[in-house]
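Now for chain A:
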Amino acid sequence: MAAFALGNLSLLLAIPVIGAMLLVLIPRQKSKAHFTCALLFTSLAFLWSLTILNQFDGAKGEMQLVERVPWMRFYGIEYLVGIDGISLFLVLLTTFLMPIAILASWSVKDKSKEYLFFMLILETGMLGAFVALDLFLFYVFWEVMLIPMYFLIGVWGGPRRIYAAVKFVLYTMAGSLLMLVAIIYLATRHAQLTQVLTFDLLQLYDLHLPFHEQAWLFLAFALSFAIKVPVFPFHTWLPDAHVEAPTAGSVILAAILLKLGTYGFVRFAIPLFPAAALAAAPVMIALAVVGIIYGALVAMMQADIKKLVAYSSVSHLGLVMLGLFVFNLQGVQGGIYQMLNHGLSTGALFLLVGMIYDRRHTRMIEDFGGLWKQLPVFSAVLLLVTFSSIGLPGLNGFVGEFLILLGAFAVTPGWTAAAATGMILSAIYMLWMFRRVIFGPLTNPENQKLKDLDRREILILAPVVALIIFMGVYPQPFLSRVKPSVDLTLKRVFAIQGMPTAVNNTAGGEAKNDGR
Partner candidate 1 sequence: MVPLDYYLILSAVIFAIGVIGVLVRRNLIVVLMSIELMLNAVNLTFIAFSRYLASMQGQVVVIFVMAVAAAEAVIGLAIVISVFRHRRTLDPQEMQLLKW
Partner candidate 2 sequence: MVATTQAVATVDLLRWMPLIPLLASLINMFFGARLGRKTAGGLACVAVLASFAIALYIFWLLPATGMFRDTVYTWIESGSFQVKLSFQVDALTAVMLLVVTGIGFLIHIYSLGYMDHDEGIVRFFVYLNLFIFFMLLLVMGDNLLVLFIGWEGVGLCSYLLIGFWYHDHANTIAGNKAFIVNRIGDFGFVLGLLLLVTELGRQGIWTLDFMELQQHVNLLSPERITLITLLLFVGAAGKSAQIPLFVWLPDAMAGPTPVSALIHAATMVTAGAYMTARLHFLFVLAPETLSLIATIGAATAFFAATVALTQTDIKRVLAYSTVSQLGYMFVAIGIGAFSAAIFHLFTHAFFKACLFLGSGSVIHALDGEQDMRKMGGLKAYLPTTYWTYVIATLAIAGAPFTAGFFSKDFILWQAYSSPRGSTELWFVGWLTAGLTAFYMFRQLFLVFHGECRADEHVKAHIHESPVVMTVPLVVLAAGSIFAGWLGAPEYLWGSLWDHWLQPIFGGAHEAAHGSPTDEINLTLLTLAIGGLGFLLAYFVYGRASKLPDRLASLAGGGPYRLLLHKYYIDEIYDVLIVRPFTYCSRWLAQVFDPGVIDGLVNAVARGARGFSLIWREVQTGNVQHYLAGFLAATLALLAYFLKQQ
């Protein structure tokens, strides 16, 4: 054992895989046992991630719990994982939502063994992508999580699942291949300049490439991540994938997979190529703001609740992108916080939609109406989540939204004002949906027989709801742990350039960079 002792993070990555292996051994007929096993291991991963949170030193911005094992020595590829304030909560979000997603999959009867197997592998893939600090390793995990999702959509999805799954994979793959090229190029250039061939992110951070090279590399990375986020206009795979994916698939897709895109920006694309990122900021901000408004406008007219939520994701993630690309503490911190918020509230929305779908086998808004009478608990939870998504102060959404707007306003007031219209638009589309689904007379006879949430469903929703409120009322434990890492990232962006007030140059405002 001494020769190969697993570190904390590696163990976290291993737990779902071990679960998946055990799952394979359980005979096909025992589907209860499959669920129990999957639930057990995802819960175990969550508990383990809590111990990681416990060990995490919130005052430090550097990578912590770093593990480094040579993998392909000849190519300088290592197994290198670590965690900082930025990835910490995303890891926790992942492990937190996985048991919930498994619980929410109770209605999956067909091939449940394979389904759960893919879920567990997916968890490892996502966790790996969040903790990988070696670019090659990151790429491996990035692709690893693609495959299970492909199957989850393609096998257990709705009527157009094949189309959606293929679109999802091809679209994402197209972006990520460019990223692979960029990764290899970057490592090669590093080798040329320093005689060290490495994919170690922390070493590559210190590479000073001339601007035109940075620009191309940034473009490749940014395209890959932008598709994942998705940034307008690369978003069209998302509604299709969401609509066709099974409930748990949608939850994971919205809550975690999309975050990998924004996470990719803040972890890789921005600090690796700061000059290019700064130069691209106006474009990215513009795309982000267009995304906010466009997503909201399109969401308004959707007849399918899932599609509405999917487009609202486009809008919300536009806000996150805005926060990341204003390059100040409030913006980036708010952006990261908003990633968590979006994960929770959109995750909860998809869970709720899934619950109602299990009962009625439809997601069309027009098929509902007056549900409050029949499903008061469901309606109350939906109300809360709706307002979290709208950004009501006191719930989680507001904190992130406000910080982003605050950060952005100092840099680019005009775009921020445009982005703030999202406040109005989100209220319009969410409340409109809510009114048509929950309020009104209960006329449809099929709806009159519906049962309210059962214990399992309440058990699923309760932790999410609790977090939604907690994160709105007391965000400080999160924000304070994120801050040092964001500071460090921003320092990296500006220090490499040697221009501490570079925010001015990007956005044209005379704003002094604040807060630092």
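How were these candidates chosen? In short, all candidates are chains of the complex that A comes from, given by their letters.
Assume a contact is a pair of C-beta atoms (placed from the backbone, for glycine too) under 8 Å apart; a residue touches a chain by one contact, two chains touch by 3 or more; residues count from 1.
Everything numeric in this text was worked out from a predicted model, so none of it was measured.
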| item | value |
| --- | --- |
| Candidate from 1 or 2 that touches chain A, complex-wide | 2 |
| Chain A residues within the candidate 2 interface of the complex | 167, 170-171, 233, 235-237, 294, 297-302, 329-330, 333-334, 370, 372-373, 383, 387, 392-394, 398-399, 402-403, 405-406, 409-410, 413, 416-417, 420-421, 423-424, 427-428, 431-432, 435, 438-442, 473-476, 479-480, 483, 511-512, 514-516 |
